[in-house]
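Quick one: the structure is below, and I'll ask about it shortly.
As you look at this complex, bear in mind that one protein chain is not there, while each of the others sits in place.
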Amino acid sequence: MDFSQIIPSLPSLWDGMKLTLQLLALAVLGGIVLGTVLALARMSSNTVLSGLAKAYVNYFRSIPLLLVITWFYLAVPMILNWITGEFIAVGAFTSCLVAFVMFEAAYYCEIVRAGIQSISKGQLNAAYALGMNYGQAMRLIMLPQAFRKMTPLLLQQSIILFQDTSLVYAVGLIDFLNAARARGDIMGQSHEFLIFAGAVYFVISFGASTVVKRLQKRLAV
Amino acid sequence: MNYNWDWNIFFKSTGIGSEIYLDWFISGLGWTIAVALVAWIAALAIGSVLGVMRTLPGKVLPAIATAYVELFRNVPLLVQLFMWYFVVPDYLPEATQIWFKQELNPATSAYISVVVCLALFTAARVCEQVRTGIQALPRGQSAAALAVGFSIGQTYRYVLLPQAFRVIIPPLTSEFLNIFKNSSVASLIGLMELLAQTKQTAEFSANIFEAFTLATVIYFVLNMSLMTLMNLIEKKVRIPGMMGGAK
């Protein structure tokens, strides 16, 4: 084992990590927003709306993330082409981001739904009794309480998402893992670079889940 | 750009031998099931042992199991797969190395890597479910088992595990479904399972949407069948008068 080339390679590995973190941040943000919309739709009294949201969630929860990434990589440019009639190069980053947002939204949706359902119905009634409409009751009363409760779960799901971003390897995007793989091959130290990448993922995930566990304990009190 | 919809594509020749595209999907599904089932059985066995270890008195055994869980839960699945496929074989004894890299059919060595990877990865998750299941039982159960003269081993075998496994069937079901979905990473080391065959069909035929739609449908049906199977098992082992069973 010879880890000597890792230090000189840190700049290019950091470029990969920047892409990983960018993708993660945007996917978490988009996933939670879309997930919340889906959760509200699922709990809606409109059966068509709730049925559609349920189908969406069940659909994405029964297929592999890797399938979604691969499919969107091939399909998103074509769909855009149909819509706009011209050829637009979307690039792997955008298609991956769309895949992550749509896929993770199904998982965030279930967390948000459970969070909202854990707030007593009395709170909603109290908000209505004060004259709020549905939007106000959700935005001002229910969601703030629900998000506080489900923060640990949302973070936990985001740690899983952080690990899953490595699947963009499938479409050749140079994220942290792929940067380590490519660099390791060039340097002739592919084992060492892979082990180093694994160690970095471990330290970040483990550190983050330790923080989340502490947060969970504090919120539980 | 014009897209030629053709839902009959699956029955058309691939141009390789007498195969039609549907054959590819069937063979892919076969690999997916072969990977997931074998890995699942191993994960269940390893995970149960680890889960029991985490609940044992003393410090060393629980610490070992905890370290295992943290390690396998915090490294991405794909990194683990690359470890098992690219790195670990280089540290095997020379004869085994030659066997693994040269004598084995490439599909077989990829298969072995992905099964080992998924088994160990999923074992960490199974461990946590088993531990939770055991810890959720009333403390008096193990006291009562010891009081009638059971050894620690008998206490787990006859009293704690049969109850814990019944409680954790739902979360185990979702891990069981996950292992089928996760087996798709095998496509990244060249194993021609369902996703790899789908990709190949899409590239050969240019009928991307049909290929991925069929793959989706297969995964969906697989998911539903497995869920139904687990529900049946759950009903079958349900104890009258316990956990919502009929009185």
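When the chains are written out, they are named A and B in that same order, and each has its own residue count from 1.
Note that in this section a contact is a pair of C-beta atoms (placed from the backbone, for glycine too) under 8 Å apart; a residue touches a chain by one contact, two chains touch by 3 or more.
We take it that contacts and distances are computed from a predicted model.
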{"item": "Undisplayed chain, where the name is taken from the UniProt record, one of \"Oxidoreductase\", \"Acyl carrier protein\", \"PA2779 family protein\" or \"Amino acid ABC transporter ATP-binding protein\"", "value": "\"Amino acid ABC transporter ATP-binding protein\""}
{"item": "Touch partners, limited to displayed chains, of the chain removed from view", "value": "B"}
{"item": "Sole contact to the chain not displayed, among B:A143, B:V217 or B:L232", "value": "B:A143"}
{"item": "For chain B, the residues touching the chain missing from this view", "value": "138, 140-141, 143-151, 154, 158-159, 162-163, 166, 239-242, 245, 247"}
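Methods note: only the chains that are shown with their structure count from here on.
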{"item": "Whole-Å separation of chain centres (CA-atom averages), chain A against chain B", "value": "22"}
{"item": "Residues of chain A touching chain B in the complex", "value": "59, 62-67, 70-71, 74-75, 78, 81-82, 87, 163-164, 166-167, 169-170, 177, 181, 190-191, 194-195, 197-198, 201-202, 205-206, 209"}
{"item": "Interfacial residue positions of chain B with respect to chain A in the complex", "value": "1, 3, 70-71, 73-80, 82-83, 86-87, 90, 177, 181-182, 184-185, 187-188, 195, 198-199, 202, 208-209, 212, 215-216, 219-220, 223-224"}
